[in-house]
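Quick one: structure below, then a few questions.
Only one protein chain is missing; all other protein chains are in place.
Now for subunit A:
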Amino acid sequence: MADKQQQVVVKRARHKSSVKDPGTPGVLKLTKDRFTFMPNDPSSPVKHNVEFRTIKGHKFTKDGTKQALLNLTQDQGGNYIFEFENFPDRNVCKDFVASAIALSGEAGRTVPEKSAVPIQDEQLSAAEMERRIKLLQEDSDLQKLHKQFVIGGILSEAEFWATRKKLLEQNYSRRPKQRVALKNDMWSTKPLADGQIFAEKPAVRQAYLNFVPNKMTEKEFWTKYSRAEYLHSTKNVIAAAAEAAEDEELAVFLKQDDMLVNEARKKIRQVDPTLDMEADEGDDYMHLPIQDHGLPRNDNKDVLDSQYEPYRRSFSQHLNQHAAVVLQGRVIDVELGDTRSVAEALARTKHAELAKDASDVYLDKERLERISRMTEIEDLQAPRDPAVAPLSIKDPRDYFDSQQANAFSTLGDTVSGAKQLKCSVSTREAYCSLKECISEIKFQGLTEPTINSEVAFKVLNGLAQNISSNKYHLGRNPNESVLDSLPKITREELLLHWSSIQELLKHFWSSYPITTKYLLTKATKLKDAMSQIYPKLQEIKESVQSDLRHQVSLLVQPMLQALDAAFAHYDADVQNRSARSGERPNGF
């Protein structure tokens, strides 16, 4: 956060015309709306002074790779490559550039947009504007959509945001946005990969920052850590205490995590008062011999060895902490891989989080609203939100059967062309036909199978195995989906198309019934945009490898269907309109 507030960033860097180029050493200066590059050698011709407005995007190399590069791509296709002396420098610039691009891009674009669309007479307050910009910055998908449609002239700014009123409001009340989740796996073989150990055990994180690499090497550090984990797993408190007494670094791992305790103390103040059991403790005026109504307590056995208390760690504690971390999700967006930077980033975010005041007005308000919402008995009262038509599936089996029938009919269409299937058959008819078939077979016998039975069996087996293994694997593991098995490019393309189709369809359907000329042009514009996407989807389907094609087409199919439905509706409407236009002079 601190980086964003910074107004100017100045760093040493080399400008390169290409990646291979040795580059010109100089100074890169970043301000809010532009960046300048001054070479150390004043006579060098390589000078730049570019507005961020013209910059389309930025790329960067991974931390820990050979070069610390930052590549800024321009609208017109040009690009600027800078090499930095080290990664932290690069990262500072990278963050700054990212925010500057989003900011300037937004600010620069919305202004002309407003004048271009005549209907948009809405005056935006500064706060509103800020919120929109913030949303765009936070959500890259949204930004993409915005760029594609608003800048592309298909939708107006107001139209785009009209469907996102809720999002704007939510953001106002500062709901947490969705984050990438961590795997819910306490025994991952590579827990370091996403900084899970550091997130779950702040003391280990702190120790890492303190010890590595000055006091010990990375390897030694993790060896000690593993030793401590092993000691914990043996549940031998006394042995743990003995080893800790000899080795003070090991003791760090073995002792209770003070940082967690402090964190808990801070967090408890923000807890919903309707489940705050700590408050009950504070109200308990009885010092009881029998607590919890006859529940045997098993803590009095610990009276003897209070010196071992810090080394006691329960599995349940670990369980809770793990779940809390998983729930929080990945809070850092650092390029993973470098242990140290992960640890640092985590420490920073935690710090920022705790610095947030517990008595935050927004939080308080939200908490109150939440409580009052929770206390209401829902079915005694008409719902608060406008009623949504309930999904009415009277008999689920019916629903699924009909879906299956649909699938079959489309399948049938593609395979057998125009062959008409008689769907409504009475039992008698079915029986008769079955009987006929059987007698036919009886009569002719199965002497001449069309294909060799072995081959048939093999084919069937192959097919069935593929299907069943797919069926077995899909959805079996909640952390993996079909999408993960696709190549990255295809996946991203698919997701992008999916979101843009959704956006377009939302606007398309909301413009019906067409009552004004404005809506008519809008619908036409949207239809055109959609018909551009249509072939692209087909392309994707054809471009993927054969073994994935089935799955991709399964994914693409609903999109195509939705588009088809929209086109059909549009065409029908146009026909209706032209038919009626004779009767009605104004066309509506």
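Basically, a contact is a pair of C-beta atoms (placed from the backbone, for glycine too) under 8 Å apart; a residue touches a chain by one contact, two chains touch by 3 or more; residues count from 1.
Operating definition for what follows: contacts and distances are computed from a predicted model.
Engineer: Name the absent chain by its UniProt protein name; which of "Sorting nexin-2", "DNA 5'-3' helicase", "Globin domain-containing protein" or "Myotubularin related protein 9" is it?
Structural biologist: UniProt protein name of the non-displayed chain: "DNA 5'-3' helicase".
Engineer: Among A:Q317, A:N461 or A:Q502, choose the residue that contacts the chain missing from this document, as touch is defined above.
Structural biologist: That would be A:Q317, which touches the missing chain.
Engineer: Looking at A:K215, A:R265, A:K435 or A:K536, which makes contact with the chain not pictured?
Structural biologist: The missing chain is touched by A:R265.
Engineer: Touch as defined at the start, partner being the missing chain; which of A:S18, A:S43 or A:T375 qualifies?
Structural biologist: If we include the chain that is not displayed, A:T375 is the one touching it.
Engineer: With respect to the chain omitted from the figure, which of A:S44, A:T274 or A:S578 is a touching residue?
Structural biologist: A:T274
Engineer: List the residues of subunit A that touch the chain left out of this view.
Structural biologist: On the subunit A side, contact with the omitted chain comes from 178, 181, 184-187, 264-265, 267-268, 271-301, 303-304, 314-317, 319-320, 323-324, 326-327, 371-372, 375-382, 390-394, 396, 477-478.
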